[in-house]
Structures are given as C-alpha cells and as structure tokens.
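Note that one protein chain is taken out, while the other chains of the complex remain in position.
Per-chain numbering from 1; labels A, B and C assigned in written order.
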Amino acid sequence: MIKILYFGRLSDMAGRRTETLALPQGVRNISALRAWLDTAHDLGGALDDPSVKTMVDQSLVHNDMSLNGNEEIGFLPPVGGG
Amino acid sequence: MIKILYFGRLSDMAGRRTETLALPQGVRNISALRAWLDTAHDLGGALDDPSVKTMVDQSLVHNDMSLNGNEEIGFLPPVGGG
Amino acid sequence: MITIRDTPFKPSKELEAFTQANCDAGAITSFLGQVRSEAGKVNALYLEQYPGVTETGIMDAVAKAKARWTLTDVMVIHRVGTMDVGEPIVLVAIAAKHRRPAFLACDYLMDYLKTQAVFWKRQTGKDGSKWIEPRTEDYQDKKRWEIR
Partner (left out) sequence: MITIRDTPFKPSKELEAFTQANCDAGAITSFLGQVRSEAGKVNALYLEQYPGVTETGIMDAVAKAKARWTLTDVMVIHRVGTMDVGEPIVLVAIAAKHRRPAFLACDYLMDYLKTQAVFWKRQTGKDGSKWIEPRTEDYQDKKRWEIR
C-alpha cells in the first residue's frame, strides 16, 4: 500500500492529512500518481506547483521516479518554523 | 581638595586606589599634576602612557587643562568588561 | 540536544539546565521565539511537523554549525501543535568558549529554522485561519550563510 501525507495548506485542499491506497491501475510513477491524486481530490494542479516538494520514503525526489506500491509519499508546500 | 582615582593596574603601581590632596605648590594643570604624582609614587611615566586616559570630574580630557584644586581626577588604563 | 515537543516548555528552566551543564563555556547565546499577538490579530499558532524528517533536518543543520564553528554545546527546542499568544515556539542556545562563534551559530540555526526546517505554520485570528510561509527577508537572511 501507498501512504500519502499532505502537509500545510495541501491538507486543507485535499480534505485529509493522510490516506492509504493501493497504487491505482496504470499509475507506475510519481508524476502519474500526482495527476491521479489531483483529479481524485480536485486539487487544481496544486501538487504540480513548483513550490511543492515531493518526498518518497522521507527523501526528496527532484525528478520522476517509478513506484512499487509500498512507499510513503509526502507532499510538502514551502516550509518554515521558528 | 583634589581627589585622585587610580584604576586597574595603576592602583597596584601607585599602591592605592584613591587619594585626596591639596593641589601641590606650582601645580596648576593636569600635565603638571601627572608629573608630580609620577615622581611622588615612582610610577616610571605610567600616567603619561598614551593608553592611559584622564578624566576630570568624570569627563574625558584629551588635552591639558587647568585645575582649580577641587576636581575629581581619574586615571584609566585600557578598559574592557564582559 | 534537539527536542520537538507538542506541550509547552519553560525557556528559563531549559536555559538554566543548559547553562549549568556548560558552566565552563565562557559564552552562551540564546534565541527565544514567542507567538506574537500582532496587535490582537492573532489568537493562536499551529505548527505541524513531518515526524522523522523534521528532526533529521535539524540534526543536520546542527552538525553543519558544529563543523563551521568551534562550539561546546547546542540546544534546540521547537514546539509543534497549538500555541497561544505569548507562548514559546522555539529556543536555541549555543555554548562556546568565545562569543563570536556563539552569536554566529545561533543566528545561523535560526535562519535554518525559519526557512528550511520542515514545519508548517497556521495562524488563527479574528480574520480566521491561514497558513503562513517564510517572508522574503527570511530567505535573504538564509542566503548570508552560503559559501561562495
């Protein structure tokens, strides 16, 4: 199963902070998963915004990447604490 | 009466931190007082060292200055706290 | 020591323990960030972390600071969850032999925490709730540390 984590404003948009799903049919990589989630939750392209970073198993991925269906995927809008 | 204050290493050299005296005969200004005190306490010119600052009534004096015999005179080696 | 916690902490207590553990350090700098009311406009601040990722990132920044300056000890305490106005958000303390590295490392870590640490902030006030992202100045401050 794939575990998806939405952070910051993305959790408001997706209406959830986390979800677990099987890799949807025909979805084999990050870019396809982003597109699939965007449609499923009506995100208006928010996951493809250049300010949103993607982590696979807690590591940043900058390019596309194939998925085996057992990853933890995090979508991170601009960060900042303090 | 003149009140003299020796700070830092100058108090060790003069053997005192403070002294009160009448203006010695013939001494009418700071430079003459410095010379007089240097001889009196055997300071080897320490009060004339360029690193030593002189305060008259708690204000720095950079040049010579005449005295009326009722001042507070401080001799300050290089300062620094913290 | 790096702590990310979802309950309030008392900066004076934490600093006292840090100071006692580093009583021979000579110089101790600290930064405390508190929730500002913005003239009554803010009621609360909510901070979210990515558990694991956030802490690893801070550990990394602390290691970089220790590589760059000679430091005796570093403490970072960061709140997550909901905080009221006036509550501490972050406390960074640096112990070093001299004051220059202690100031620089504290400043550096705060710039990291403001712009790169993996936190998201939501501010709640009389105008409702909104996510807030770093200010342009924060990114400029961070750039000062880049080695050219």
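Keep this in mind: a residue touches a chain if its C-beta (ideal position, glycine included) is under 8 Å from a C-beta of that chain, and two chains touch if they have at least 3 such contacts.
This is a predicted model, so every value here is computed, not measured.
Among the chains on display, the ones the left-out chain touches in the entire complex are B, C.
For the chain left out of this panel, the touching residue among C:L47, C:L71 or C:C106 is C:C106. Although one chain is not drawn, its touching partners on chain B can still be listed: residues 5, 7-9, 12, 55, 58, 74, 76-82. Contact between chain C and the unshown chain involves residues 10-13, 15-16, 19, 23-34, 36-37, 85-86, 97-100, 102-103, 106-107, 110, 114, 137, 141.
The rule we apply is simple: only the chains that are shown with their structure count from here on.
Of all chain pairs, the one joined by the greatest number of contacting C-beta pairs is A-C. Separating the CA-averaged centres of chain B and chain C is a span of 50 Å. For this pair, chain A with chain C, the centres built from the Cα atoms lie 28 Å apart.
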